[in-house]
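For reference, the structure is listed below as structure tokens.
Missing here: one protein chain of the complex. Every other protein chain is in place.
Letters A, B and C name the chains as they come in the text, with residue numbers starting at 1 for each one.
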Amino acid sequence: MTVEDTAKAQAGAKSALKTLRERRGGVPRELLDANKETVKTRKAVIDALAGGPKTALQIAAQTGLPSQTVFWHLMSMKKYGKVAEGEADGDYFTYGLVEEK
Amino acid sequence: MTAGNSGRKPMILILATEACAYPGADNTGQIHAEYSTNAYVVRVPAPVQFNEEFYLRCFDKGIDGILVMTCGHECPYAGAYDRTAQRIGRVHELMKERGLDTRRLRICAICTVCSKAYLKEVKAMVELVSQEQAAAVGGS
Amino acid sequence: MEKQNIKTDVLIIGGGIAGLQAALDLGDQGFSVLIVEKEASIGGRMINLSKVFPTLDCSSCICTPKMAAAAHHDKISIMTLAQPTNVEHQGAGFAVTVREQPRYLNAEDCTGCRLCEYACPVDLVHEVEGNLGARKAIYVPFNNAIPQVALLDMDNCIMCGACEKACPTHCIDYLQEPREHTIEAGAIIVATGLDLAPMDVKAEYGGGKLVNVLHGLQVERLLAPHGPYGRVLRPSDGKVPDTVAYIQCAGSRDHSIGIPYCSRVCCMYAIKQAMLLSGALPLVEVFIYYMDIRAFGKGFEEFYQNAKAMGIEFIKAKVAQITEDEHRNPVLRYEDQVTGRVEERAHDLVVLSQGVVPAWDPRAVLPVEVGGDGFIAAANENVAPCRTSITGVFAAGVATGPKDIPDSIVQAGAAAAEAAAYLRGNDKVESITTADRPAQRPVEVG
Partner (left out) sequence: MTEDKSQHNGEGADAENIRVGVYICHCGGNISDTVEIERVVEAAAKMPSVVVARRNMFMCSDPGQSMIEEDIRTERLNRVVVGACSPSLHELTFRGVLTRAGINPYLFENANLREQVSWVSKGDPTGATDKAIRLVGAAVAKARLLRPLEPIRLEATPRVVVIGGGLTGLRCALDLARLDLDVTLLEEQPFLGGHLAELGQVYPSDKPAREILGELIREVSAHPRICILTSAEVIEASGCVGTFLLKVRAAGEMETQCFSAERIAADLASRAHGPNGDHHNDGAGTTELEIQAGMAVLATGFDHYTPSQGEYGYEEHPGIITLPALIRELESGGLGSGPPALNGRPINSIGFIHCVGSRELDGVHDQNGKTELNHYCSRVCCTSALWAAKQLQARYPDLQIYDFHKDIRTYGHGHEDIYEDTAKSGVIFCRFADTAPPKVTVTESDPPLMISLKDELTFNEEIDVPVDLVVLVTGMVPHAIDNLVDMLKLPRSADRFLQEVHPKLRPVEMAVNGVLIAGCCQAPLDSVESAAAASAAAAKAAALLGKGYIEREPFVARVDQALCNGTSACVEECKYNQAVSLVETAGGARKAQVNAAICCGCGMCAAVCPTGAIQVDGWRLDQFDAMIDALLVNY
């Protein structure tokens, strides 16, 4: 693909997005809210991990979030390479942040 | 263009079966897991086709470690897995006679989605041959 | 809406293991086949299982070659994200309207590299992982999906454009529309497979609200090498479970929930999962609460006896109720049928053997006769189990009733034979008298 092709494709995508937004009447409210919530929770989990690897229960205790929610976020971040599984602490594994390369 | 293994990273050869281990190696790529760049996968229908001399020749040429990744007992060919395992045992004997560390040749079963096991095997072999090379350099 | 006409000898509805096997058996006979699959990848239920009973070989290792063989077969075409919406007779065959949902990208240009997925900021629950893991709003459905192509979940897209920026082939097309195809097919095979009865059908088992009560397919994902957690942990807090309980017939053999029949696979997958759990977690204790252990297939009884010898505990009991303690451990209340005592026991994780139900009710689209259990009824079950009430329409796999993988695969072969014979027009065997009969001595040699 040439440079011009790329530029053309990008311009096309931009106008397509605009059309799409018009068609859907913008991003649905509940989607934005859900996403905001996810981002907030994600940030809380990441902040809790700043001090070093922790188990889901420890993060839950520190943040006040339900352990089930914390665990799901840890697993999501693990899948996309943001956290890594560490040592086990009893019946629970710890999870730590992965440094960006 | 030069040949031989002087002055480069130790080299690991992975003989991976077409039915199981090779897709297993692909799967490791699909999850974007990382492993050392000195492990080279060669696709084979069944490693049972390699005779004892083949392995010894690989070591002579400068291959530092060989992982024979098979389908295990899920092998599509009758009796091939057991035969391969027996042969690797005999190669180990011949390696001992030549003063080669038998840990440098290992047979294991890897399935099409066994990336965890795949990574573990590669990592262990990389560590082994790196240590051996370091020891050899230190000793010379 | 864009419309397209496609001609094929056989249309197969469903690209799971039964549909794939039927397609391969027909394609190998030279018939053209179109598989219409409602999900984004072929492979059905089997591709997402861990290991399979009784041989304990890896499910993906068996399913992937069949998927690849179908995908590469020159007589087989595959249409994903597509479902039939109308079927009409047309001559000796059928005209089938199929609606194909957009992926919002040009599948031919997508290389399955997943750069879009990594770029997407939206985190969502992943259905393929039994809702235990995560995915993005644009994603490749799973590692060994065929086709290896991403799809955009428009319902959850926040239209940020990050995927398009990341895509090396610029294949994303936000404005794609559903497409409608008219398939002219000589015969149809229905291989639409199974769903599990919903977890909320039984209020006494927590009504689907207990976080550490899972169904069998979710545990398959926990045990699979690429599962949502990468190992077996429970969803409430990531604990490595020490005790796991299986409740058999949790949603089968039960008139009160409308599933009076035996679901046929639950005994065996519970035993299999118990063995795999014991392998993965050396300290785990597994209990199976059951009415009858139905280990009836080839090698199944031997497998069951092995599990007993391994220390899996089989408890003949009907579980009356499941509640939860303060640590979210599920607590079972049951009457032990051998001792007669009512007991209570807490476990870290409980697995319900939910009933197998048909994934598709064909009647609105294709009026084949369906039995009282919701599965497609065979017109002549004892000798021709794949024939439906409509000539030229055949059924295979779980569409005709709960079945394990070998039984589904065998029945798929049978459906292929039926469809092929039908297409060859050889079903009008007239009564032939001796006089009309051509000499039919076997080929004699020597």
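Things to note:
The rule is short, and it goes like this: a contact is a pair of C-beta atoms (placed from the backbone, for glycine too) under 8 Å apart; a residue touches a chain by one contact, two chains touch by 3 or more.
Everything numeric in this text was worked out from a predicted model, so none of it was measured.
Contact with the omitted chain, checked across C:A95, C:L115, C:C160 or C:A280, is made by C:L115. Across C:P102, C:P198, C:G258 or C:G413, the single residue that touches the chain missing here is C:G413.
Interface note: of C:P102, C:G207 or C:G297, the residue touching the hidden chain in the full complex is C:G297. Interface with the hidden chain, as seen from chain C, comprises residues 17, 25-26, 28-30, 52, 55, 62, 65-66, 68, 72, 109, 111, 113, 115, 148, 167-169, 253, 260-262, 264, 292-302, 305, 316, 337-340, 371, 373, 375, 378, 380-386, 400-401, 405-407, 409-418, 420-421, 424, 426-427, 429, 431-434, 437-446.
By the touch definition given at the top, chain B reaches the unshown chain through residues 1-5, 8-9, 11, 13, 23, 25-30, 32-38, 40-46, 48-51, 53-54, 57-58, 61-63, 76-80, 83, 87.
Following the convention adopted for this analysis, only the chains that are shown with their structure count from here on.
Taken as a graph of touching chains, this assembly forms an open line, each chain in contact only with its neighbours along the path. Each chain gets a centre from the mean of its Cα atoms; for chain A and chain C, those two points are 30 Å apart. Under the contact definition stated at the top, the residues of chain B that touch 2 or more other chains are 32.
Shared contact sites, meaning residues of chain C that touch two or more other chains, fall at 230. The part of chain B that touches chain C in the complex is made up of residues 19-20, 23, 27, 30-32, 71, 74, 111-117. On the chain C side of its complex with chain B, the touching residues are 57-58, 60-61, 64-65, 114, 143-144, 224-226, 230. Of all residues in chain C, only 118, 121-123, 125, 132-134, 156, 158-159, 161, 164-165, 169-170, 172-175, 211, 228-231, 233, 235-240, 242 touch chain A in the complex they form.
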